[in-house]
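Every protein chain of the complex appears in place save one, which is left out.
Each chain carries a letter (A and B) given by its place in the written order, and its residues are counted from 1.
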Amino acid sequence: MVHPAPALARVTRRSGRSADARAGWLMLAPTLAVLLSFVIGPLVLGMGLSFTHYNLMSGQAQFAGVSNYRDLFAGGSTFWTALLNTVLFTLGTVVPTITLAVFFGILLNQQLIGRTFYRTVLFAPYVTPLVGASIAWIWLFRRQGFVDWVMQLFGVTGPGWLSSPHTALIAIIIATLWQYTGYFTMLVLSGLQAIPPDVTEAARIDGAHGLSLLRQVVLPLLSPTILFCLILSVIQSFQVFDQIYVMTDGGPGTSTLTLVYYLYQLGFEFFHFGHGAAVGVVLLAVLLTFTALQLKLSSRWVHYDL
Amino acid sequence: MTARQPLRFLGTHAVLLLASALILAPLFWMLSLSLQNASAAFSFPPHFLPLPPHWLNYPAAWVSEPFGRMYVNSIVVTFGIIAGQLVTCSMAAYALSRIEFKGKRAVFLVVLATMMVPVQITFIPAFLILSRLGWIDTYQALIVPFVASGFGVFLLRQAFLQVPQALIDAARIDGAGHWTVLRAVMVPLSKPTLTTLAVLSFVFHYNDFFWPLIVTNSNSMRTLPVGLTMMIMSTGTGGTQWNQLMAADVFTLMPLIILFALGQRYLTQTPLTTGIK
Partner (left out) sequence: MKLSNGILAVASSISLVTVAATAQAAPAPTPVTFWYGLGGQQAADVEHLIHEFNRTHPTIHVKGYFAGSYGANGPEQQKLLASIAAGKVPTVVQLEIHATCSFAAGGALMKLNSWMASSPHDKSSDFIPGLMVNTGCGKATYGVPFNRSVPILYYNRAMFAKAHIAGPPKTWEQLAADARKLTRKGVVGFEPVNQWWFFEAMDWSAGGQILNPAMTKATFANAAGARGMALWVKMVKEHIAYVHSGPNDFLETIQDFLNQKTAMYFGSAADMAFDDTAKFSWGAAYTPTFAGHRLAVPTGGANAVIMAKAPLAQRKAAWTFVQWWTAAPQTIWWSEKTGYLPVLTAALHSSAMKAFFKKNPNHAVPVYELAYAREAPPSPHYYQVLQDIQNAQDDIMDFSQTPQAALAKAATQADQALTGQ
């Protein structure tokens, strides 16, 4: 996999800092080459195009200043609807996902009969192809579908989940929770496994039990993992696209139109690539700010040592 | 422990069984529909048990698109990506966690930031590059753009930061260079995280739909999720065989479930506790 090259290694060690730098950049080279070619380079180009009226078909870009951005931020613009939907979706998925993941993680970290079974069940939705899962959810959520039927058992008339602008986003949130909770549970589990047993044992001897053990020892030790999950799930939620693409196309009305779907619609359905690119740039800026903020605030609740 | 606390034992299992039922319901429904006749999807109340089971939906679905070839493609592509990511990500993660050099912090931030870029803004320029390389409709187009991953670097860096410095120092005193430390110390000690990366990456790319459809043209280069969408007829014409589509869904999903059931014990041993430093 990696060339051992002991001779080179010796040289590296002797020549100190500059050799370190050389090794560092050499090791980074493949990653940077791929990311520059397929993510960063294209992104820079996209950012440039957000200041133009770009016609994908003729390849002609006409400088447009900040007009694409001005259109986005104009009052009553669909952009605000998309932003609001994205924020609602993010709140609706991140909080329950992380809570459930920690809950199931702790339950499944015990010695338990059938643990492998439970873990497999929990993870199964994540491995289900999203295209297939979304098609299944369309059927489950349809008027007089499975979900409505279950509700009817409890005497409630189903709303036709994907048919109503009041419930369509909730239906997408439910499908997303189903798909991703297992994934984050696995990440939490791996975090829990890394807590040395002697630490919890010592706390137990000191009299910590049940909830107090959880709050005073386990959760603080788990906090870096939780932060990791939080950041990851915020990024994922802000970028939600596939479920909406397959399940609702942003509708009914604009009730499930999110930022990335709006980007897609503007750029590739309405052929205003520059306008769409502007949405992408705003989205990226929001995510970067948000992540930086999360990292900054994390020092208040994330503990790296006991 | 469980024997001593029967109440808690029952409670835990009750909660987990309920959760399992909820999680499995859609999958069960998918499986059930895949064994019923074509109009079952529309029936209300739903038919739960596929009696008698229409087993022939499976062979019918299998031959409706070249799924055999698509299986092979999916496997080749996902394994290609995983192999690439394990190599590139562990090298980058080592550099970013264990070597001091100027610009390191900036590089790390840029790599992190790539996780936040929506593919919809980058896909046209990325497509142009592949096209200029003459890679459209080849395995390269499906693999190469993904052989590096911001997420992978991030994940492995967390694991490498956990390896005690003393171990590295000992190796270096014995004359080992960075490459040797990476190969002989870091990689063996981070096997669970490498496994996690492999599995997560496998699932993600096995299920990816948009990119494979854009960069491939011929059926011989297509992957399973594209095959699934090929079974859907145009809106308004109504002729889609939903039961066969669900059957295809099931046989696409099966390898992943089996793989996970076998490998989940490695997967959950990944430490992430170093957090984001």
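To be clear about the criterion, contacts are C-beta pairs under 8 Å (C-beta built on N, C-alpha and C of every residue); 3 or more make two chains touch, one makes a residue touch a chain.
This structure is a prediction, so every number in the text was calculated from the model and none was measured.
Asker: Where the complex has a chain not shown, which of A:Ala21, A:Leu56 or A:Ile106 is the residue touching it?
Answerer: Missing-chain contact among the listed residues: A:Leu56.
Asker: Which positions on chain B touch the chain that was left off?
Answerer: Interface with the chain not displayed, on the chain B side: 39, 42, 64, 123-124, 127-128, 131-132, 134, 136, 210, 213-214, 217-219, 229-241.
Asker: In the complete complex, which positions of chain A touch the hidden chain?
Answerer: Touch set of chain A with respect to the missing chain: 53, 55-59, 71, 78, 138-139, 141-143, 160-165, 168, 245, 247-249, 251-254, 265, 268-272.
To be clear about the criterion, only the chains that are shown with their structure count from here on.
Asker: Chain A to chain B: how many Å between their CA centres?
Answerer: Centre-to-centre distance between chain A and chain B: 14 Å.
Asker: Under the stated contact criterion, what part of chain A meets chain B in this complex?
Answerer: Chain A reaches chain B through residues 1-6, 8-13, 17, 20-21, 23-25, 27-28, 30-35, 37-43, 45-46, 56, 104, 107-108, 110-114, 116-133, 135-137, 139-140, 144-146, 149, 178, 182-183, 186-187, 189-191, 193-195, 221-225, 227-228, 231-232, 235, 238-239, 241-242, 260, 263-264, 267-268, 273, 276-277, 280-281, 283-284, 287-288, 291, 295, 298, 302, 304.
Asker: For chain B, which residues are in contact with chain A within the complex?
Answerer: Contacts found on chain B: 1-2, 12-13, 15-16, 19-20, 23-27, 29-30, 33, 41, 44-46, 86-92, 94-96, 99-102, 104, 107, 110-118, 120-126, 129, 144-148, 150-151, 153, 158, 162, 172, 175-180, 182-183, 187, 192, 196, 200, 203, 206-207, 209-210, 224-225, 228-229, 232, 242, 245-246, 248-249, 252-253, 256-257, 260-261, 264-265, 267-277.
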